[in-house]
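Excluded from the complex is one protein chain; the other protein chains are retained at their positions.
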Amino acid sequence: MAIRKIALNTGGGDAPGLNAVIRSAVHSALHRGWECVGIRDGYNGILEPDEYPHNGIIPLTHQSVRGITHLGGTILGTTNRGNPLNFPVRQSDGTYLEINRVDELLTRFHDEGIDALVAIGGDGSLKIANAFVEKGFPVVGVPKTIDNDIFGTEVTFGFDSAVSFATECIDRLHSTAESHHRVIVVEVMGRYAGWIALHAGVAGTADAILIPEIPYSIDKIAAKVIERDERGRHFSIIVVAEGAKPVDGETSIIGKSIGQAERLGGAGERIVHQIEALTGKESRLVVLGHLLRGGAPTTFDRLLSLRFGAAAVRSLADGMSGVMVGLEASQIHCVPFNEVAGKMRGVPTNSDIILTAKDLGITFGD
Amino acid sequence: MAIRKIALNTGGGDAPGLNAVIRSAVHSALHRGWECVGIRDGYNGILEPDEYPHNGIIPLTHQSVRGITHLGGTILGTTNRGNPLNFPVRQSDGTYLEINRVDELLTRFHDEGIDALVAIGGDGSLKIANAFVEKGFPVVGVPKTIDNDIFGTEVTFGFDSAVSFATECIDRLHSTAESHHRVIVVEVMGRYAGWIALHAGVAGTADAILIPEIPYSIDKIAAKVIERDERGRHFSIIVVAEGAKPVDGETSIIGKSIGQAERLGGAGERIVHQIEALTGKESRLVVLGHLLRGGAPTTFDRLLSLRFGAAAVRSLADGMSGVMVGLEASQIHCVPFNEVAGKMRGVPTNSDIILTAKDLGITFGD
Amino acid sequence: MAIRKIALNTGGGDAPGLNAVIRSAVHSALHRGWECVGIRDGYNGILEPDEYPHNGIIPLTHQSVRGITHLGGTILGTTNRGNPLNFPVRQSDGTYLEINRVDELLTRFHDEGIDALVAIGGDGSLKIANAFVEKGFPVVGVPKTIDNDIFGTEVTFGFDSAVSFATECIDRLHSTAESHHRVIVVEVMGRYAGWIALHAGVAGTADAILIPEIPYSIDKIAAKVIERDERGRHFSIIVVAEGAKPVDGETSIIGKSIGQAERLGGAGERIVHQIEALTGKESRLVVLGHLLRGGAPTTFDRLLSLRFGAAAVRSLADGMSGVMVGLEASQIHCVPFNEVAGKMRGVPTNSDIILTAKDLGITFGD
Partner (left out) sequence: MAIRKIALNTGGGDAPGLNAVIRSAVHSALHRGWECVGIRDGYNGILEPDEYPHNGIIPLTHQSVRGITHLGGTILGTTNRGNPLNFPVRQSDGTYLEINRVDELLTRFHDEGIDALVAIGGDGSLKIANAFVEKGFPVVGVPKTIDNDIFGTEVTFGFDSAVSFATECIDRLHSTAESHHRVIVVEVMGRYAGWIALHAGVAGTADAILIPEIPYSIDKIAAKVIERDERGRHFSIIVVAEGAKPVDGETSIIGKSIGQAERLGGAGERIVHQIEALTGKESRLVVLGHLLRGGAPTTFDRLLSLRFGAAAVRSLADGMSGVMVGLEASQIHCVPFNEVAGKMRGVPTNSDIILTAKDLGITFGD
């Protein structure tokens, strides 16, 4: 079936580059003579159409995407009220029942004349997209995660932006740490994978980097701080992924639900107290989480986003569906959803970046 | 007496531009045929000379200050072990006695052939400098505070850098707050004066700004958040100076000792809990403190630092002493220490920036 | 007469901060219950209404100015087809007659119900604005010039942005010049005043700075390059304002018409050839002109723009007219047009920045 009209949506959290993906997909669709529309706030524009102008689906033209390449956020919004696979509906007795609203979405697509979807999102978004594909509706996915841990692509947009800003923050903390003779623990995103901590920690010349892939011994971290102190370097910078876990495994947010994890907090707080106790040095925590998601994309991320958006539309035009675009050996490729779903791409512990870090004198606490 | 050799030192916390002040003062001194040396770590290089190479006083040449204009931190170090006006000395019974070590410092100056001092620091540093002046030793001061609250100068170096970075952080938090429908409370430095919060809050288009100069009603802040929510703006950014205080005055770090204030924490934590309770909206705290002190100076701060460093040496050459250089109506001027000491320059509540903020729809909670 | 509706326009070239002025003026007007509209492309929206939607005057609402504070350019456009004081009209014989179209503009203002104007522009724009004032129509001006040479304000928005970017460029050229043993001549804007060259040259640690206010001897500049070479510094950076002039006065764009000046070119080209001839060192010209006008405003310029926009509306609300807002001693003030018109604010040759530059070893060729 020839495509005449496609829809785009963005799901999950914010990532620098979302608007560039949108702009590129819109231009690529219009360039083929297709119409293009956007669904507001994940699938919420369809699930709760009364809350939106145009019933939650807005036309996307050259004019609507002008000048947005370098803007953070997303012009479509990302916040879902609920997942359409198990959408919570309040019952008369006050309890909630979860219902599957996929057919409703497909009906609306049909009513609007939408022939295919470009779904921009993380693991959860791809699962929803797969439900459409299983019912015969064409979808191509664009991977989105700041954490860079999606399987099937070497790198995701937003990651370079997050690493760059985290590195700038580490740079800034160096002079403060040095002038106040302090230990500063910098917590960055990375619940399951330590990519941001590793890249920013090496680029920013941290003294220790703690990531989920390498369980750490707090004693080895403290020993590093003390060893530096003894040779006149009276400060240390420790970069910690929020999901870093100690060797004894006793405390970690890995495997916890998001709710549990939020209550538990990132790994940074525990570490700052332990280091202060073990070394006697004043220690401070700086949490960068919210700062890393927002902001303008770096040039690298702008370009990657533009490539992903155009590749998604090209793939649809080529008759593909049920695939996610990704980067492999610096080239665009397509990966079937079922090869991606439920997998996670962690830092290989024999990565040359880890070898580089160790040669630079950085400890992982292993 | 003709000057042949001067010393420089930097005291108190870090501020972007310190190295530019040093470079400019060194060039200006050498240009007059003077020698120039630097005292390490405030006055610690003299008070504890055994811990340093060259007994804590290093020669400063063109070579030693090459390429440092844009670097954060200070090549001289800032950390004092103790204030020479009341230096803590451990007694045999384990208690501490505070002694005045000003004469020791002057003796060392004399022994080293140092004829005058350029003291770069905050209020505390100027008090020490004044003790030298009272004993007849020539000193010119260069004001240093990130908070911009020193009396006698319109602006201090490092302030523009801090405001710029805080504004960039607020920019970044906008898209995260918006995509997650959250309230984000951004705490910035400003124990007694709200300059950073005011400038960054207006430039970054915050929704509320809380500063020590204008006691806030938490109810009015919450009302603002709710009013925005009701007209479809489901997020708010509240910028808070650490010393912001509520109208009832019950909790504030103002007037507390630094130790008490650190235990009490900045104003942000309390506010984030109150806002969450009053509005029912998810609220998060981002503390920028440590990030604002470090880093490279902005171009504005580079130039201001170079001007201050050169002006301090020019003033010494003109026979001045006991004065601080400052900026008034964009021109360099000199202010006697005794007109500056113990005073604080807060934000005037009729400032046009506050009027501008109000016209932009920003509330101060008043 | 109570104001119910105002118009804004932007004239002349681009300057970072124009959109922030617009946003602030719009909010300030709406906040007072006024309506607000914008005239497209200077006065062109009125002079050639057929070429524009809405006949060249667009409504300005909160929505139209959302998210523009940090964007370069102006949402209103700046390009005039012609000056309304002497607008060129083609005659049947092919010649052009210049006619005064001020009354036409006032008639349109009247027809649209516009009660007052905020005119954002340079010297030329203020002259046009004054023609309205003389006919009894209220206008407040906002000064706009990258060159920072408008009389009546210590600083104009866009200047800090231009200086910051020029300084970054000079930083970048240092390592290239050094690694290739070259002389690099950097030409910046400044037809009549050397503010950008002076500030960026000092902040970027140039070796020579040539500005219109201090006629230069090319031999002295060459001597500086040779002197550096002889002590092992095999490169030099010379920052040149486009209007810099030699002591013999033979070649300069000062006093030339814009057309003549463009043909003559900036001062940089001539200097690069002379330096190469006099020193035998490879020399290169880098012209920054077009790069300095565009781009996002710095935080300093954002805030200044917001202050100017709000102050202009406040002044209208206070019943003022025929005045320009400006900054004096860091405070907003108002200056009558006739105290500003036709005057130019050059760099005072006894400025402390020039003294600082000389202490840093920078030559002005004097």
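We call the chains A, B and C, going by the order they appear; numbering starts again at 1 in every chain.
Keep this in mind: contacts are C-beta pairs under 8 Å (C-beta built on N, C-alpha and C of every residue); 3 or more make two chains touch, one makes a residue touch a chain.
Just so you know, these numbers come straight off a predicted model, no measurement behind them.
When the full complex is examined, the chain removed from view is found to touch A, C. Summary of contacts with the chain left out: across C:61, C:79, C:107 or C:338, the touching residue is C:79. Of the candidate positions A:58, A:247, A:320 or A:353, contact with the hidden chain is made by A:353. Only one of C:112, C:154, C:171 or C:229 touches the chain withheld from this view, namely C:171. What chain A contributes to its contact with the hidden chain is residues 24, 27-28, 31, 69-70, 154-155, 160, 163-164, 167-168, 171, 199-200, 202-203, 205, 298-300, 302-303, 306-307, 310-311, 313-314, 328-332, 352-353, 355-356, 358-361. Remark: the residues of chain C touching the chain excluded from display are 13-14, 72-74, 77-79, 165, 168-169, 171-176, 178-181, 184, 284, 286-287, 290-295.
The rule is simple: only the chains that are shown with their structure count from here on.
Interface chain B/chain C: over half of the residue numbers present appear on both copies, so the contact uses mostly the same residues.
If you average the Cα atoms of chain A and of chain C, the two centres end up 42 Å apart. Taking each chain's centre as the mean of its C-alpha atoms, chain A lies 36 Å from chain B. Centroids built from CA atoms put chain C at 32 Å from chain B.
Across the assembly, chain B contributes residues 168, 171 that each touch 2 or more other chains.
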